[in-house]
Structure formats: C-alpha cells, structure tokens
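Our next item is chain A:
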Amino acid sequence: MQTLRTDVAIIGGGGAGLRAAMAAADTDPQLQVLVISKVYPMRSHTVAAEGGSAGVVGEDDSLDRHFADTVSGGDWLCDQDVVRYFVEHAAEEMYQLERWGCPWSRRPNGEINVRRFGGMSQPRTWFAADKTGFHMLHTLFQTSLKYPSISRLDEHQALDLVTSNGRVAGVVVYNQRDGYPVFVEAGAVVMATGGAGRVYAQNTNGSIVTGDGMAMAYRAGAPLRDMEFVQFHPTGLPGSGILITEGCRGEGGVLLNKDGYRYLQDYGLGPETPIGSPQNKYMELGPRDRLSQAFWHEQQAGRTISTPQGEAVHLDLRHLGRKYLEERLPMICHLAEQYVGIDPARDPIPVRPAVHYMNGGIETDVTTATSVPGLFAVGECASSGLHGANRLGSNSLAELVVLGKVAGQQAAALAAEDPVGASSSLRQEAQDIAATYLVMMGRGTEAPARIRRELGEALESGVGIFRTGDDMAATARTVRELKERYTQVQVVDTCPVYNTDWASTIELGAMLDVADVIVHSALRRQESRGSHTRLDGFTSRDDERFLAHTRAHFRASGVPEISYHPVTITTMPPAQRAYGAAGKTADAAAAPRNTEDQGAAQ
Partner candidate 1 sequence: MTESSHGHPGAGASAADGVQPVGATAEQPEPRPRRDGAAAGPEAGGTITLQVLRYRPDREDAPYLQDFEVPWRTETSVLDALTWVKDNLEPSLTFRWSCRMAICGSCGFMLNGEPKLGCESFVRDYAPGPLRIEPLANHAVERDLVVDLEPFMASLRAVQPYVISDDRHPVPEPGNRQTPEQMVAYGQYSQCINCMLCYAACPQVGLATDFLGPAAVTLAVRYNKDSRDHGADSRLPILDNEGGIWPCTFVGACSTVCPKGVDPAAAIQQAKGATAQAWAAEFILPHRGEGR
Partner candidate 2 sequence: MRRWQGRTNEPLMWALFGGGGMLAVFTMPVLIIAFGLLVPFGGFGGADGTYERMHALLTHPLVSLLVFLALGLVLWHCCHRTFHALHDLKLHPPEIVRSAIYGIAMLTPAIGYSLSLAA
C-alpha cells in the first residue's frame, strides 16, 4: 500500500481545516502539512454558510456581552473558559481574513459593517453580503495556495484512524482519482470534517455532511459529546431544506403564520417590535431553538400554511424593498426565485425548520485536543464547549478560524516535539483497515439508499424539535435495526476510481454511528435545555441533574456508553434564559462577574 509521511495531517478542507493548515505552516515552516479532503476544498460545506461571522467591533459592543449572549444562548451548557477565549479572539481572526482579502461588507467610509443576528444583544455579525461562508472559504483556500509547505490530497476519502499504543499515528484514506488506498502517517492529526446534518431527512446541509470525522474519532476512542443537541434552523425552504439565512431576519424580515400574525410574540419573544426596526434578542432575533419550537407549536395549533411540500410559515421581506434586498441578500433573492418561484420583494417566502448544525461533536478542550493523544478536532465535528445546548448564529464561522488556528498551532507543536515513528506493524494495520473497506465493493443485499432514507425519517420522528421518551426509544430501536441491516449493505459498483456508490455507503456507516449516539444521548437527558426539548414531563431545565455534558463512548457491540461530566463555569452562573422583555430583566441579573481579571477589555 502506498504510504505517505507528513508532520501534520488535517482531515477536512473546509474553513476549519484550511485555517488549521495555515496556522500549522505559520507555526513551523519546516513542517509538512497535508490537507486531506473527500472533495476539492472549495466544495466544502463552509461554502454554504450565508449570514455571517461574529466578532466584537465598535464601542457599543463588548466582549462581555458576546460572552453573555453565547453562554445564555447555549443554555449554560457552554464551557466558559472556551467561550472567553473565543470572544477574545474572534474579531482578531475576522481582521486576519480581511487582510487575506475576504470581501467583508463595508460602511461608506470603508470600515467593517456588522449586522444583527439572532440571540445576539448587539450587531456584531461580520458579513460578506449573504455569501459569508463562500467568501471565507475561498479566501482561506486561495490564501492556502501560497504556502509551500501545505500539500493536499483532494478527493481522498478518509476511512479510519490508525492508532499506536493509544496515540493517533495516521489515517487510512482512499484516493478516488487513482483508485488506491493510501496510508498517511502523521505526527499529529486534526479532524475538521464538519457536521452530520444528513442523518436527518430535512436538513440544510450538502450531501457531503455525513459525520465521517465524528465517526472515525468515535471509533478510535474519542467520546462524542452533547450529540443530542441538534440545531434546527427555523428558516429552511420546505422540501429541499435549502437555507434561508438568519441574516434575513437580521435585516428586518418578519415571520408570519397563516393569519399574517407575528406569532413569535406568543412565545416569550415579544413584545412585538415595529416592522422595519428589528431589535436584538426580540421577536425574529431570538435564538434558533426558540424560533423552531415556536413553529412546532403553531403547527400543532393549525396556524401554519399548507404548501405542497409540507407545512410552512411566511418569511416576509417585502418591506425591505428590492434595492436593499439586492444589496444585502442577493443570493436569497436568487434562491427563492429558483427553488420556490418567489420574488421576495413581492411575496413572502415559505420557510420551515430544518436540521442545520450539530452543537455537539468530538469532545475537545480549549486547545482543541481530544482525549486521544495526537488527535485534535475543530469546527462542527468538534464539541469544543463553545456552543452548549444551542449555538448562536454566526458563532460557528468565527469558531472555524479562531479554534482552527489553535488546532493548527497545537498539532504543529506536537508533531515537531513528539512524532510517532514509522513502524511496519502500523503499516500492516493500515493495510488491514483498507481491506475491510475495499471488500465491501460488489457485495451485500441491503440497498444503502433505503437505509439512508429510513434513517432520516427515524431521526425526524424521534429526535426532532420536540422529543418524548417513547419516540426516542422507538428511533433507537430503528437505528439498531438499520445498523444490523447495514452489515449486509450492498455496494453494486466495483470500479476502483470515483466509486461513489462505495464512498456513500461508507458515509452511511458513519451516519449510523452518529445517529446512534444522537438518539442514545437524547434518551438519557431527562430535561429540556436549548435545542433538546422534551414533552414528556421533563419540560424544564434541570441543573441539579443535567448541568453536565453528555459523553458517549464507542462500544464495538451494543449501544454507546453514556456518561456525564461537569460543565466549566467561570464567571456566569446558571440563570434563567429569556428573550424579549423578559430577557432584559434576566440579562441584568446574569451579567458575568469579575470580568476585569479576565482581560475582557481590549
């Protein structure tokens, strides 16, 4: 088998992976950095992020406020040391992107412009029209081309990590273009493979978002944390799930039920703010979990709009005017026109919640290190502790670069100090791993497309916006069954190059592992917090029992092993999480203490 040796291997070529690669290359230009991606980097799903990326700028805002918004937005499940580090470094990384050429939207005087976002008390979301992820990704990718020490393996499917005495020593990948497996020996491995939204039937994610990295790390012994917290974005297009950015509401868009009524005021987000003057943390600028839950209630009450592709509410942007829409939300106008035949300047857009983001992931600390030595994780595949039980919009793009840089630096340092030496036994192990996957080609009886479809439906019904013990248990059983059927999964295609039948079946295996963790983590959490909301007697937050991270360990047979470990709380003790008018009083009470010695003032 072909074997490559590199110092730092980064799996995933999206925003986090590329930022990590550049940080590793900057840390030590002598090191070889290798970015492995199953697609060309510019196809990574970072590209689809629309609204923006948070970073405190300007005198009206403060790091403390960003910190408080994030911690309360995450329903106190955030690790506050991580949040603190994050808010302190977010703007710095936004400026770094600026110097690299990212076309941030500007004020007339040439300074950075920021927009409002849900759950944020201040406008602090940097944006590049409504293609922020696209511009960030292309800026990072293009800038990465200037580093001589960064190489890439594009269109290489990662299969599994290789460990040596508990330490990650490399990864087995498959070269789709040439049709051969490759063993990449690495001094350190950074997992930056993104989320797993495709486990749900209705999601805003691209086809590549299948949780591969989460599953690889999980199988290698790293626990997956807080996986029950699945973020539903309140505004996806019905049917396709295509994302309609939160930036629409940030710019003043409003949500209407079938009576044309701004229903959010009935769900603790009011009082109603006048149309055309959006107010942070009120109404449409509430957090994503609350807005998605409100939709569910409206649907139960029969006040949603029936469309051929399911129930929806209206996102009304008409009052913004065509000129403003074309300047601030050009892609949204195009998407609405293309996919639902709607001109947002003339008609409201039908929207409904769709799975958008995994708040949980591979457990890491603030240095992005996982519990498996030699393995780092960053971006959506990781659970750094930043997002808690519900991520605030625009915190994830910033996370990619803030923690991506950390991951690159940490991995470079480790690879320089203490690399694992090459050994023939490792190569044999790598060969064996490759063989177990390659043997799948041309075998089996169970159609993978059917398993995938049933999996998506099972997760929608059991671990959706609202959950009950019975539904979750049923979904857990379905996932078990599907895993069983997967052992006989059929791969028709035997062609060695670009075998997408085989690759998507491997992805399906990852999705099943991740889904298993989601449902079992959810089943055990007997409370409602953030995006995990139960209807069966556990409708409120229970800090006594569940102010703790869920930790799921892989077991070769049987269900995941679930345990809990404490949340890091530094300055902001748990308090009531409230928005709208109620939020104002709650905020005053819950402001962080002792911030002076946290270096908050910049």
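Rule of thumb we're sticking to: a contact is a pair of C-beta atoms (placed from the backbone, for glycine too) under 8 Å apart; a residue touches a chain by one contact, two chains touch by 3 or more; residues count from 1.
Here is how the candidates were picked: all candidates are chains of the complex that A comes from, given by their letters.
This one's a predicted model, so the numbers in the text were calculated from it and none came from an experiment.
Here chain A touches, in this complex, candidate 1 (chosen among 1 or 2).
Against candidate 1, the residues of chain A that register as touching in their complex are 39-40, 42-45, 47-48, 91-92, 95, 98-101, 103, 106, 108-112, 131, 134-135, 138, 142-143, 145-146, 154, 177, 206-208, 237-240, 242-243, 307-309, 312, 331, 334-335, 338-342, 347, 350, 447-449, 453, 490-501.
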